[in-house]
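One protein chain is absent from this view; the other protein chains keep their places.
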Amino acid sequence: MEAKEIIFYLLAALTLGSGLLAVTARKIFRAAIFLLFSLIGIAGFYFWLQYEFIAAVQIVVYVGGIVVLIIFSIFLTQQAGTDLPNPPLRRIIFSALAALFGLIFSWMLISQHPFKPGAESPVAVSVANIGSMMLNVNDTGYALPFELVSILLLAAMVGCIVIAIKSRTETAN
Amino acid sequence: MWSLSSITDIVQTWLGSTFNPTIALLLQFVMAGLLVITLFAVLGLVLVFMERKVSAYMQVRIGPNRVGPRGYLQTAADTLKLLMKEGLVPAGADKFLFNLAPYVVMISAMLLMAPIAFAKDFQMWDLNIGVLYVSSVSSIAVIGILMAGWSSNNKYSLLGAMRSGAQIVSYELSAGLSIISIVILVGSLKISDIIASQQDGWWIFKGHIPAIIAFVIFLIAVTAETNRAPFDLAEAESELTAGFHTEYSGMRFALFFLAEYANIFIVCAIGATLFLGGWMPFHIGNLQAFNHIMDYIPSSIWFFGKTFFLIFVIMWFRWTFPRLRIDQLLNLEWKYLLPISMFNVLLVTIMAIMKWHF
Partner (left out) sequence: MEQIGLQHILFVSISLFFIGVYGFLTRRNLITMLMSVELILNSVNLNFIAFNKYLWAGRLDGVFFAIFIIAIAACEAAVAIAIIINLYRSHKSIDVESAAEMKY
């Protein structure tokens, strides 16, 4: 076995194992930490595929942003030391069956489909290439989605403030 | 001359010729890990001693002077004491997370060592997104602090962790923006490119006033990010006993303590790399004789000299400014530093387009 394969299997074990623990852990904070490890595993996959920029973006947004947000909301809404209730057995069985069936079904589809790699010569996934394509207004450029996403981010920011703000009458009470 | 790269080249070729590639790679991992751990241990000893001596100097005291010649062995004795102490786990604590938290903080600090160029051609991983890697991995440490605060089952810890989380997340923004302003001037995220662009002058001199503004904002932001006074609200002794590490003792406390000093070293190393030229010697225009003399000083001494100068400045802050309140702290970031640094990025962009820098 080469080093590359060993690293792949280690990353897969980290991602899937901690992902599984994230959805089954009874303590909510532990679930958040396992989610963090799973997301770091995904970032590891991006590093493994040599898409370093995406890996760094993944860590900045997910680890530095989303997981911290989730942890803060756990701080604000949960009590330490209380466990989540166990879901009823019926729900566990049917959910597991649904997920397992879906997994087998899509795995059969994927394993039978012949994937044909494109013939183009690979381009470097450098930050310069990504940046120039991001702001390109040609057919292959992504200027319009970029603008749309920035408007979406602004709208989400305003929306969050409007939803979470305490109204004046509420604070008076 | 004075190059460390010849040593690394010899080791590299010897490993490549003796073992097959997988084992050679594994051995390189082990060697890099051992080197980083050794560096951490040495840094911990040196920086704690330096902190105590600097604070003593600021307050016109002598500082540690009993253990060893002129007190040099004081921190070694302190470390021994910490290692001998019992590691307590409070009742009702989440044991798994409580034990994991110091290691998360420590590992994130260790990962940050990878892209730092310690000397000419002496760098572990010169990846093409170097600076972005640093600012992304440094955000993992905040999770360790939040973990420590939650799992201690103590209200002081929880409050300290929440303060620290809010502080680190918000100050990361202006630190990132001031890093970006240098990246705009260089046109690359790669650490070796950034250092190479400072061949004829460091960015703090070449970049006019915007670079100086970025440097000042960077210093303030990293002081807040490493939870140092005057921004040490996370462990404000008089309000929160010790913040997120109230319940930690013995070895685990030592790990938090070590990670704090390692983080100071790392942010100062990044600051030295971005603004003060990394291992590049100090050159003045066309003074050939002067430049030659400067070239004789080894590059590692340049790097460590700049880094320790920045560390000294950050320690100086601690004894100069009183601690801020939490609302003052967040006001400072969101109402002053962030708008200033955004405007500064705009200025730097105009400067880079018009080629107004040297």
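Observations
Letters are used for the chains, namely A and B, taken in the order the chains are written, and counting of residues starts over at 1 for each.
One rule holds in what follows: contacts are C-beta pairs under 8 Å (C-beta built on N, C-alpha and C of every residue); 3 or more make two chains touch, one makes a residue touch a chain.
Owing to the predicted nature of the structure, the values given are computational and were not obtained by experimental measurement.
The undisplayed chain touches these shown chains across the complete complex, A. Considering the complete assembly, chain A touches the hidden chain via residues 1, 4-5, 8, 12, 15-16, 19-20, 22-24, 28, 31-32, 35, 38-39, 42, 45-46, 49, 51, 53-54, 57-58, 61-62, 65-66, 69-70, 72-74, 76-78, 84-85, 87, 91-92, 94-96, 98-100, 102-103, 106-107, 110-111, 115-123, 125, 129-130, 133-134, 140, 142, 145, 149, 152-153, 155-157, 159-161, 163-164.
The rule is simple: only the chains that are shown with their structure count from here on.
On the chain A side of its complex with chain B, the touching residues are 1-3, 6, 27, 29-30, 33, 36, 40, 52-53, 56-57, 59-60, 63-65, 67-68, 71-72, 74-75, 80-81, 126-127. Only residues 21-22, 25-26, 92, 94, 96-97, 100, 127-129, 132-133, 135-137, 139-140, 142-143, 146-147, 150-151, 153, 158, 162, 165, 169, 172, 189 of chain B touch chain A when the two sit together in their complex.
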